[in-house]
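Report on one structure; see the data block that follows.
Of the protein chains in this complex, all but one are displayed in their positions.
As written, the chain order gives the labels A and B, with residue 1 at the start of each chain.
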Amino acid sequence: MIPTIPQPRAFGLIYGAYVALFFVFLALPLTVVAVFAFNDSQFPSLPWEGFTSNWFFGEERPQIGVFHERGILRAVGTSAFVATCVAVLSVGVGTTNAFLFNRYEFRGKGFLYVLMLLPLVIPGIVLGISILVFSSTVANGLWEAAEIDVQALRPGLLLVILGQFSFITTIATLVITARLQKFDRTLEEAALNLGANRLTAVRTITLPFLAPAMIGAVVVAFLMSFENFNTTLMLVGSDAPLTIAMFDRLKEGSTPLLNAVSLLLMLGSSLLALIVILFQRRN
Amino acid sequence: MTPDLDCLDLTRRFGDHTAVDHVNFSVAPGTFFSILGPSGCGKTTIMRMIAGFLEPSSGDIRIRGASVLDTPPNKRPVNMVFQHLALFPMMSIAENIGYGLRRRGMAKAEIARKVDEALERIGLPGIGNRKVTELSGGQKQRVAIARCMVLEPDVLLLDEPLGALDLKLREHMKVELKALQAAFDTTFVYITHDQSEALVMSDQIAVMNNGRFEQVGTGQDLYYRPETPFVAGFIGEANRWRGRVERTEGDELRLRTESGLEMRGAAHGRALQAGDRVEVFVRPESIRIAGDAAALAGFDNVLEGAVSNILFNGAASRALVTDDAGEEIEVTLPQSGEFSDLKRGDRVHVGWSGAQGNAFAVTA
Partner (left out) sequence: MSSANRIGFVLLLTPLVLWLGLLIIIPHIDMFLVSIRERVGRGVYETSAAQYLTFINEPLYIWTFVRTAVMSVLATALTLLIAFPVSYYIAKMARGRLQQVLFMLCLIPFYVSELVRTFGWMILLRETGLVSNLLQWAGLADQPVEMLYNDAAIMIGLVYTSMLFMVVPLVTTLESLDDSVVEAGYDLGGNGLSVLREIVIPHAMPGIVAGCIVVFMLSLGNYLTPTMLGGKDSLWFTEMIYNQFIVRFNWELGAAFGFMLLLLSSLIVWGVLKLTGRTLQETLG
């Protein structure tokens, strides 16, 4: 069952065919999404009406392209804003968490660590409603106590950011902790020995060492936020991020416009992923 | 008697590279047979072909007279102790040792009995329930052997199993492996790049280089009567000179090295004639060192020189002596105390008999 063990030819062929079939299964839905982005028809399905790039660049009805569709563009902007906030916040907190768990021994550390992992095993939709319930409890409390209406605590971008942040931080923490564990503490001691103080040592030695993991975590957090659906769905207000906007349109019936958006999303995220992989290989 | 293992014209090519090149050997029952060679010489390839993890490009492998080429590895009557032992970490010691017996469908009680017996035999009774990670390096070694031996294989293959151990333990395991082989009375085929492992344990050693066997023989054969320059240089230490044959007198030779040093050597039955280019090997331990020339009267090669360096290494201490022509000669220092105060720069005489100067024709 490894190449050095002789196996009947038929077994090898069947196994190879199965793996090939698996990759066809993986590629199939994405391929059809991409191909039908160029269908010159109102529907992303057969029959094939000919090739067009109108779903990207078209300016007139009925084929308004992605780049002229205000609603979609605004949703992309919203998603990018949310994703940037989430990435920065979660990697920031992820880094402090990593240092806390790596550098300090304290009572309840094991318990806190398990608690830190919990967001990964809470269904996203439950995370969403719990934050929704709590924020409106706070908002209602404030209104009753002081008649202040805090709009930020009602469904909207702040809650979306907080909701995504609440579980993406766990992933950022894991990624950065893994890297920090590989760090050779004597390097920091050497810096101290050469006259740096504790903070300078961390800034000049440890953080540069962590940088690849932090950048990796930023990209992963950005992508996870960009494509998050479950948690966002429960917390969204009037400004819909892209996945929600697309979901709403899909419910009303799809046009190849959605394929075009999807194709751009695929290209964008593959590009980001590729950059991260290349970046990490160089290090 | 039918040999336990027979390799006939065994060849294995990887693309253009011939890893094993028409190798022939047979191993008599109960022998501890070693294949000794530098890394990359093809010894692992031979072992993997015997175990069934690699197919030979041509040639045959016979175990007790029957070809096993069409037998898959799990059906061959050989077992292997892997380089890093490959004990199953997900199983206890007893489960590891009983693994092969379970594959044969043996009854549980019978397996338990055999496992206990095997543990007894390797001197580790009662550790059956421990995990693999709880054992020391030497204990793992013994368990790996026991795991194979309960299956009573015709041939046990060992792939440098001592490589991962530290020096002291390795020395100890050499003796123990030899004893285990005697106790189990099974044919062992052992591959290693460490000549001391091979010399100490083996009945027969094959020295391998570049996919071929250079020489097969006992440790004494290889050490005292090397048949090729590679063996002469690989087994033990040697001073090595290149030169030319000036004259032959039967088996004796008169040589002149490239730096002009004249010496006597021996052809040991190899056909050498005046004018042939040769390589001469003289072991440091066959060179005598003395304060004055008179003490070396019995030797036919005597030189005078200055000590250029002392390489102190306990019992294996040596001196480097540079003669007046500038040739450097490595000489083992006798440990009888007379040279304990030898220092750099001291004038000494060195001598050795012509028969110790092993000469080989240079082909290239």
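Here is the rule we go by: contacts are C-beta pairs under 8 Å (C-beta built on N, C-alpha and C of every residue); 3 or more make two chains touch, one makes a residue touch a chain.
Because the structure is a prediction, the values reported are computed rather than measured.
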Contact residue for the chain not shown (choose from B:Leu151, B:Ala293 or B:Ala355): B:Leu151
Full-complex contact with the absent chain, from B:Ser26, B:Ser57 or B:Gln83: B:Gln83
Candidates B:Leu5, B:Ile35 or B:Ala51 - the one touching the absent chain: B:Ala51
Missing-partner contacts on chain A, residue numbers: 1-5, 7, 15, 18-19, 22-23, 25-33, 36, 43-46, 92-93, 96-97, 99-100, 103-104, 106, 110, 112-127, 129-135, 137, 162-163, 165-166, 169, 174, 198, 223, 226-227, 229-230, 233-234, 243, 246-247, 250, 254, 258-259, 262, 265-266, 269-270, 272-273, 277
Residues belonging to chain B that touch the chain removed from view: 51-53, 72-76, 78-80, 82-84, 86-91, 99-100, 103-104, 147-148, 151
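Quick note on the criterion: only the chains that are shown with their structure count from here on.
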List of chain A residues in touch with chain B within their complex: 4-6
In the complex, chain B residues that touch chain A: 48, 52-55, 72-73
